[in-house]
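To start, the structure under review is shown below, and the notes come after it.
One chain of protein is taken out of this complex; the other chains stay put.
What follows is chain A.
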Amino acid sequence: MLRSHFAAAWVIMRRDFCAVIFSKTFIFFLIGPLFPVFIGAMAAAVGSQVSRDIDNPVIGIAMPAHQGDSLVAARGSLAPKMSGFVPEYTVLARLEPGETFDARTVLASKGVKGAPQLAAVITGTLEKPVLTGSSERVDQWRGQVALIAAEAGAPGPRSYPEVKEDKIATTAAKQHVDLAVTAQAGQVLLFLLTMLLAGMVLSNLVEEKANKIIEVLAASIPMDALFLGKLFAMLAVSLVGIAVWGSVYGMLMLAGMKSIPLLATPAVGWPMFCVLGFLYFAMAYLLLGSLFLSIGGMATTVREVQTLSMPVTMMQLMVFFFASYALARPGTWIETASLVFPVSSPFAMLAQAAQSPVLWPHLVALVWQAVWVGVIIRVGAQLFRRTVMKSGPARGRRGWFRRAAAAPAR
């Protein structure tokens, strides 16, 4: 019985796999991930340019005689020694004795086109500097200005002691953070890979319904086998996609492309992390895919599938956010919930693989997730039979009552 189920699933899988792989749309599936990368890179470039243009704050100085120039020179010598961002200083006016400067008016005016937009103005003297600016800016720069003014007002060049460096590879705190970063990177990659497939799985049964072949399939093979076959076909398609992307990345690396920033070695080691990553990708895909296949099975047209795709994407995001949120709360019930809840479990467990070297929980988790894949496929197929094929008992009647009623009336 089980053998014939798998044989039927294999027939469906083979048909679907070949239909996708040998179709023109597969090319779009392959180049699909390049679009977000390309758009992301463009957005980052534009964003950084805009940020550079807009958020390059300059502090204007209006002080008596050469005090302003001293302040600019002091800023120049101290800035390399200070961590954090130190804004540019520019002299607006060298005030004569008794001359005043209205910093508020200057800051309120739009300034001259092409000239830097002032974020704050320093007036007064080096001994008593006055910083005029918005509340956030004043709070942010008050300390810096005092330090630079003190440097500028000091007689003669000041010397600073040389700090002898004693660098260690890592600290416990840094290691924890690095592993968390690796865990998060794994989760993000898993999320991106599963997200690419959601739309394809969602519309998977529309073809059969549109071509009216669904009835022949329903009469020939169990609905569970149909669902299983379709799901594994898409998994196989995605694995082909991953293999292609991986090969392209490998070739680019060989051709001299810079590698992505290196992540900390996961607690289970890279080889095991990759194996677990593959298994959790398969499980995450099968869990979400079976869910989406069941939801998409209810749709009869492409339009309905499009309507469904938005809530489905939101659902995926929620699962991802839940797993990410749990990552930052180790040892809490939230983390436990994310490990146990079937659809978030692969994400949470991959994060575990990055942070903990213990392997047996992964075996338990994989079995747990596989059980849920089976349950969702079973329920989805039943739901499909009942709602789409209009099978099953009339509303309000339980299965065992139905079975009793359907007993042979001999």
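To be clear about the criterion, a contact is a pair of C-beta atoms (placed from the backbone, for glycine too) under 8 Å apart; a residue touches a chain by one contact, two chains touch by 3 or more; residues count from 1.
Assume contacts and distances are computed from a predicted model.
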item	value
Protein that the absent chain corresponds to, by UniProt name, given "ABC transporter ATP-binding protein", "NADH-quinone oxidoreductase subunit H", "Cytochrome-c oxidase" or "SAM-dependent MidA family methyltransferase"	"ABC transporter ATP-binding protein"
Residue touching the undisplayed chain, where the options are A:Pro222, A:Pro330, A:Pro361 or A:Gly374	A:Pro222
Sole contact to the chain not displayed, among A:Ser23, A:Ser134, A:Thr265 or A:Thr301	A:Ser23
Contact footprint on chain A, counting only the chain that is left out	4, 7-8, 11, 14-15, 19, 23, 207, 211-213, 215-222, 385, 389-395, 397, 402, 405-410
